[in-house]
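Below you'll find the structure, written out as structure tokens, and then a few comments.
A single protein chain has been omitted from the complex, and every remaining protein chain is retained in its original position.
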Amino acid sequence: MRTKGFEKHYFIMLMPGLIWLILFSVVPMFGIVIAFQDYHPVRGIFGSEWVGLEHFIYMFTLNETKSIFLNTIFIAVMKIIGHLIIPLLFALMLNEVRVALFKRTVQTVVYLPHFLSWVILGGILLDIFAYRGPINQLLQWFGVEPILFFGRADLFPYLVVASDVWKEFGFNTIIYLAALTGIHPSLYEAAAMDGASRLRRLWHITLPGVRTTAVLLAVLSLGNVLNAGFDQIFNLYNPLVYSTGDIIDTWVYRAGLLNLQYELATAVGLLKSVVGFILISLSYYLAYRLTNYRIF
Amino acid sequence: MVRDATMGSKTADVVLIVVLSAITVTCILPIWYTLVLSLSSQSAAAAGKVWLWPVGFNVNAYMEIINDSQFFRSFFISVQRVVLAALFNFLAVVMMAYPLSKSPKQFRSRNVFMWILVFIMLFNGGLIPLYLTVKAYGLINSVWALVFVGGAQIIVFYVILTVNFFRNLPKELEEAALVDGAGPWYVLLKLYIPLAVPVLATVTLFCIVYHWNDFFFGLIFMTREQYYPLQTYIQQLVVAVDPSRMTEDQYKRLSELSNRTLDAAKIFVAMIPVLIVYPFLQRFFIHGITLGSVKE
Partner (left out) sequence: MNRRGIVLIALLVVVAIWVAACGSGKEDETSSPVAETKGKSEDGKTVSTAEADPFGRYEETVKISLSQEVDPTDQLAPGQTPEDNQYTQHVLKELNIEVEYAWTASPSNYDQRLSLAIASNDLPDAMVVGPVQLRQLVQSGQIADLTEVYEQYASDTLKTIIDSTGGMALESATFDGRLMAIPSVKTQEDGIHLMWIRKDWLDALGLEPPRTIDDVERVARAFVENNMGETGKTIGLAGPDSNGKMYAHFLESANNLYGFDPIFSAFGAYPGYWLEGEDGEPVYGSILPEVKEALAKLREWYAAGLIDPEMGVRNDSGESVVAGETGIFFAPWWMGYGPLANAIRENPEANWQAYALPLDANGEFRPHMSTPTVEYVVVREGYEHPEAAIKLLNLLVRDESKFDIDAIGIGYYPLRIVFAPSDEMSVTAQALRDVLSGAKKPEDFYPLVDQGYKLLANDVDNIHKVKLEPYDRMDIEYWDPQADMSVWTRAYSTLVGVGPILDTPMEGVYSLLYSQTNTMEKRWANLKTMEDETFLRIVMGAAPLDDFDTFVEDWLDQGGAQITEEVKEAIRK
């Protein structure tokens, strides 16, 4: 086939997107050098004095640096696990329901929260979990003392994870449901004929049917280990929970914009990018090894 | 299927439906709560007396929104942004994904480009260089800043998704077309795009949701309220203010004007477009996301 001459066209096709990215991602990337400078607004990026690794050294002496990285990883990993398991469970349950109308309704409703911004959901959640909000009123009914949910550093990461999983599970359920519909009905029929119980069928037919999907999703999400969700935490946190809830992105935002520590913020951001890049490469490799699939 | 009609199975069905219903209800509740709040009287809302049913039912908040020209201006800006973003996003993604879905044999630089894109996705120079760049392009206060900067954040992710979908399309179709003497543009336009409707709808939906929900760039690139997109407009309403730098008259105005009912109504109206759009697109993206990320 005469595909040789096509490469020229391929380049042309790539051009619009590349130009877009160069203009709006690559050009601003020169700002990374701020991390190695004593940045001076008037002299700008090109005229500021170089200080080498000073900001990185300071960064590693700060207690906060360690804790924001740990917080980020903890929250992100929990989210990854939640996003894998909960939708799977939900899809399995939904798959067992045989009332078609009910199934469709549930499916449509549960991914509604996915479409709402954290600006909006954050406000709503804080209300519902307020000290005298409905959740606490419910707890009091059972004789439990009211809990200051979003003020408890020990609870905060879990609340963040739970609310994020809640927001997204419906959406992820779709993926599993599709994999489940891919399992041929004849397999179930054969099993039923053999007298396999509902649970056994689940174990021997359904689960193996979605295994590849689950593994692939797990690996794909590895690249997200340093993304714990800026929008969400930004709209939910307060100084009381900084110790466990402050993540790299929120910290960089506060340091860089509110506290005028541009250099430090850029340095931390750069470290995050580097680690993120390593992790993505790792997941690329893992996905290839485990499922023989190149993710990009 | 006869054996399913046992008692145990029926109980299981009932439990299943109850559990699923309960989970489903939690997904509607926040939206319901916002609606209820927006329809309640101001004093009841401020005193936290409102839960599942409006207290002091009235539609004053909605009447006020109708008279709020800024709300509609921001609404229109958001619509404009979403439409433009979806259009450009679509073009760029399709054109980039096609060549990148070729194997390295067909397109030798493919892997190089792919890794460049991943690099671009993960690294950024921080906010200040981004601001300076956009300013240098003369896009401050322009909806194009939101379209392009927002797009540059997400486009690579969409390309990866679409590439995966393209790669899984049956090879035979393309080969047949090539044998008939078709060029790459023809293949993309006449073969790939029609076949990729699900994934392209998904990506477009992602893009719409992202651009509709983003508040941050509006804050950074717009110098005044009249240029704000809707979520930015709402964000500045719901965020609380530090009183230490206020003078007493400012504080007084602020406390008199704080209006949870009105805020809730605005939040609710801001949700409406998303609520309207998503049932239309869901049929597509269920297929899209499944096929795009996972192909057994």
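A and B are the chain letters, set down in written order, and residue numbers restart from 1 in every chain.
The definition used in the following text is that a residue touches a chain if its C-beta (ideal position, glycine included) is under 8 Å from a C-beta of that chain, and two chains touch if they have at least 3 such contacts.
This is a predicted model, so every value here is computed, not measured.
Participant: Any idea which chains on screen the missing one touches?
Facilitator: Checking the complete complex, the chain left out touches A, B.
Participant: May I ask which residue of A:L89, A:L148 or A:L207 touches the chain that does not appear here?
Facilitator: A:L148
Participant: Which listed residue, B:F88, B:Y192, B:F206 or B:Y233, touches the chain dropped from view?
Facilitator: B:Y233
Participant: Looking at the whole complex, which of A:L53, A:V144, A:L207 or A:L260 touches the chain that is not displayed?
Facilitator: Going through A:L53, A:V144, A:L207 or A:L260 one by one, A:L260 is the residue touching the chain not shown.
Participant: Need a quick check: the contact residues on subunit A for the chain that isn't drawn.
Facilitator: That gives, for subunit A, the contact residues 39-42, 44, 58, 61-64, 126, 130-132, 146, 148, 150-154, 238-240, 242-243, 254-255, 257-262, 264.
Participant: Even though one chain is hidden, which residues of subunit B still touch it in the full complex?
Facilitator: 43, 46-48, 70, 127-128, 131-132, 135, 219-220, 223-225, 233, 236-237, 239-259
Simple rule for what comes next: only the chains that are shown with their structure count from here on.
Participant: Using mean CA coordinates as chain centres, what's the subunit A-subunit B distance in Å?
Facilitator: Distance between chain centres: 15 Å.
Participant: Spell out the part of subunit B that touches subunit A in their complex, as residue ranges.
Facilitator: Listed in rising order, the residues of subunit B that touch subunit A are 1, 3-4, 9, 12-13, 16-17, 19-21, 23-24, 26-31, 33-34, 48, 51, 88, 91-93, 95-96, 98-100, 102, 106-109, 113-114, 117-120, 122-130, 132-134, 137, 148-149, 151-153, 155-156, 159-160, 163-164, 175, 178-179, 183-185, 188, 209, 212-216, 231, 234-235, 238, 263, 267, 270-271, 274-275, 278-279, 282, 285-287, 289-291, 293-294, 296.
Participant: For a test of understanding, state which residues of subunit A touch subunit B in their complex under the given definition.
Facilitator: Residues of subunit A touching subunit B: 1-3, 6-7, 9-11, 13-14, 16-18, 20-21, 23-32, 34, 45, 90, 93-94, 96-99, 102, 105-106, 108-121, 123-125, 127-128, 130, 132-134, 166, 170, 174-175, 177-179, 182, 189, 192, 195, 198, 212-213, 216-217, 220, 231, 252, 256-257, 262, 265-266, 269-270, 273, 276-277, 280, 295-296.
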